[in-house]
Each structure stands twice: as structure tokens, then as C-alpha cells.
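With one protein chain held back, the other chains of the complex are shown just where they sit.
After this line comes subunit A, so read on.
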Amino acid sequence: MEYISQIAFLLVLAVAAYFLAQRIGSIKKNINLGKEVDRSDNSGQRWKNTFLIAFGQQKMFKKFIPAILHLMIYVGFLVINLEVLEFIIDGVAGTHRIFAPILGDAYTVAINVFEFLAVAVLVSCVAFLLRRNVLNVKRLRSLSGWPKLDGNLILVIEIILMFAILTMNATDMLLQGKDEHYVQTGSFFFSSFLTPLFEGMSVDALVFTERFAWWFHIIGILAFAVYVTYSKHLHIFLAFPNTYFAKLTPNGQMNNMDEVTTEVKSMLGMDAGAPPAEVARLGAKDATDLTWVNLMNAYSCTECGRCTAECPANLTGKKLSPRKIMMDTRDRIDEIGKNIKAGKEAESGSPLFSDDYISAEELNACTSCNACVEACPVSINPLDIILQGRRYMAMEESSSPQSWNSMFQNVETSFAPWKFPPTDRFKWADKLKGEEK
């Protein structure tokens, strides 16, 4: 009988670990479906960005109130996870508050800090629920369906989990001295507000409540960890590598297509070096034509809509939304991953750049202004995906808008995007030459 709870705990742990490993494995596989791109350079700058932007939340602090609320949840979760360590040891070893005797008074202080953070998380989650559902924050309220539910669910789960911690501590305090299993820890500030609720209970009922809250909290945390991998909340892990591997060259610099360079060089009769390799596809038609960084971006997107809120095309009512670009990319690569698992043709279904995901109308509306790139708190680059889609349209499909095709023709024949004779290029100076200073 003694060991039943320990065995049950190990089982729960194993089940969670199994599902988690499965999910991490398939996300990793999906990301690796992307094309290679080298981001191994400049590790100093990369670590610095990771430290400032991901760890330090630098870009969140453009707006103070959401930044503070987010910071509380972030710090709360980082720190409260330390407590989870104790949960796991206790669960496996059948002990209770194993760190308490070791840490002595410091333990009470630590738990008080955790409780403070739990309350801060609670407050922030309530505020975020209000922002999402009551206040008119357009970028949040414009979500619907699963993304909306996902955003709300996580906040509700967090609130419940925090209540579980406080309930557990409150009943624990009441049990100290009544049951020798419960270590004397001294009192905890925040949960002592809850103790009156439980004061009349029998020892058995208290133990039951305390155990229930304990199990609820740890199962909740493990379930949460698995759930996160299906949700926009994956950003809590991926924000770090995502920032590390983000583009470091100037925002305005479009990447060079080396496969085109070899070909152009041989067309111009220049030494092209190695003969042009067989190019599978110019630009991107589907999610697998994108780079693994683009795909990791898609899994890191928190769907916060800061990019779309700054997008000039979106602001003026056009269909383009950089957030949707990221969500579509994620949905499509997920679909491709499932196709592969099910033994179907990987490309089954509509490709990423089609009316079912990102339409030509959306692609063409982008001004390449980089506002979305600048706005994203986790260093995502929606513009990069857009430009790769345009390359496919222009070079493989020749389906660019007619006026762009005329512009291409002008550049080709008149060496300017407008149809002026190239010999007129220097006419502007005629009036000036010889004019008195």
C-alpha cells in the first residue's frame, strides 16, 4: 500500500514524458523539412540578442502595461518551476517537502516568494483575460476559433494551477502539528488568507484536500507541458533558439540566390566556377521550400498580432496579415508532417502559397517595409516568407501582376522601371550645365 502513490506518480511522469517526447520529435522533424540555411556565424551577437530580446524581453517593453503583466507570468513560471523539482523528488521518493529540513528558514522565505509570484501570475492572467475578451485590443480580439480558445484556455489553466498551489499550502499549514508527515515550515503569507476556508475540516479531509491539490498541480503542470506543444505557447521554449538564429544582416538586405548567380554569371560569360547545380525550385511554393528558420519562426509565433497591428497593408484594410502568414505556415507544415506520418504523399493538400493558405493577393500587398519584423517580440521574420513566395510567382509561374511584368520588361529593355529611352537618363543635367552659379 505504501508505494502505491509513488508508483502512480512514476506512471504519470512516464506518460507525460512519452507524449512530450513524441511531440518534440515530430515538431523537430517538421522544422527539419525546411531547407538548409547557415546561421552558425557570429555567435557573440547571437547570444547577446538572445539575452536581451528573449531572456530580457527587450522588445516587449515598447508598451509598458502588457510588458509588466507578461513579465510577471514569465518570471513566475521560471521560478515556480523550481518548486516543481521538489514536487518530482517528493513524488518519486514518497517524501514531503524534502527541501524544508535542508533549507531551514530559507525554505519558508522561498515558498513565500513562490506564493508572491503565484499571486502575481494570477493577477496578470486575470488582466490578460480581460484584455482578450472585454477590452478592445484589436490585435487580440480579431482572433477567432482555436487561436482564440487557445489563448483563453491557457490563462484559465494558469489561474487554476496557481489556486491549487495556494490551496495546497493553506491546508499544509493547518496540518502541521496535527500530522507528523507534515514538516513545520512556519507560515506562508498569501496562503494564510485561504486558511479560514479550511479551518473546520477534519484531519482526514485536510489531508485529502492537500493531496488533491498537490496531485492536481503536478498533473496540471505535466499536462500543460504537453499541451504547450500543440499551442501558440510553444513560444515559451522556442523564443530562445528563435532569437538566437534570427537574421543578423540589415533588415533591408534580401538574401542572395546563389543558384541564380551561377546561372547569370554563365549567361554573362563570366567565370561561374562550378557548373550550375540542378535547381529544384526557384522561390517557395510550399512550406517545405522555406528554410528551417522560417519553419521554426512559425512554431515560435505567439499569435500576439503585434506585427499585423503595425502592417501598413493591414492597417488600410488589405487582406495581408503577417500574423496570418506565420499561422498559415505552421498549419501547413503541420499538415505535411501528418501526411508523412500517415504514409501519404507529403505534398497532399493545398500548397502553402495557394488560396487555401497564403493567397497571391496577400503576397502582392506587402511593401517590404519591415514593420512586422521590427514589431515581433520574438524575432520572427514574416517578410522573408512573403518574398520567397513572390520569387516563385515571378520566376516559376510568371503569375506576377501584369503591371509588375511590364516593370520587369522596362528594366530589361530600358534599364529603368519606367519606359523611358535610356539615352534620356542624363537629360536632367542639360538645364544645369552652364547655368550661372
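Assume a contact is a pair of C-beta atoms (placed from the backbone, for glycine too) under 8 Å apart; a residue touches a chain by one contact, two chains touch by 3 or more; residues count from 1.
Heads up, the rule we're going with is that contacts and distances are computed from a predicted model.
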Which protein name, taken from UniProt, belongs to the chain you can't see among "Bifunctional protein PyrR", "glycine dehydrogenase (aminomethyl-transferring)", "4Fe-4S ferredoxin-type domain-containing protein" or "(Fe-S)-binding protein"?
-> "(Fe-S)-binding protein"
Taking the full complex into account, find the residue in A:His96, A:Arg132, A:Lys148 or A:Lys319 that is in contact with the omitted chain.
-> A:Lys319
For subunit A, which residues lie in contact with the unshown chain of the complex?
-> 249-254, 256-257, 260-261, 263-265, 267-268, 270, 282-283, 310, 312-313, 315-320, 361, 364-371, 373-374, 387, 389-395, 400-401, 403-404, 406-408, 411-412, 415-418, 420, 422-429, 431-437
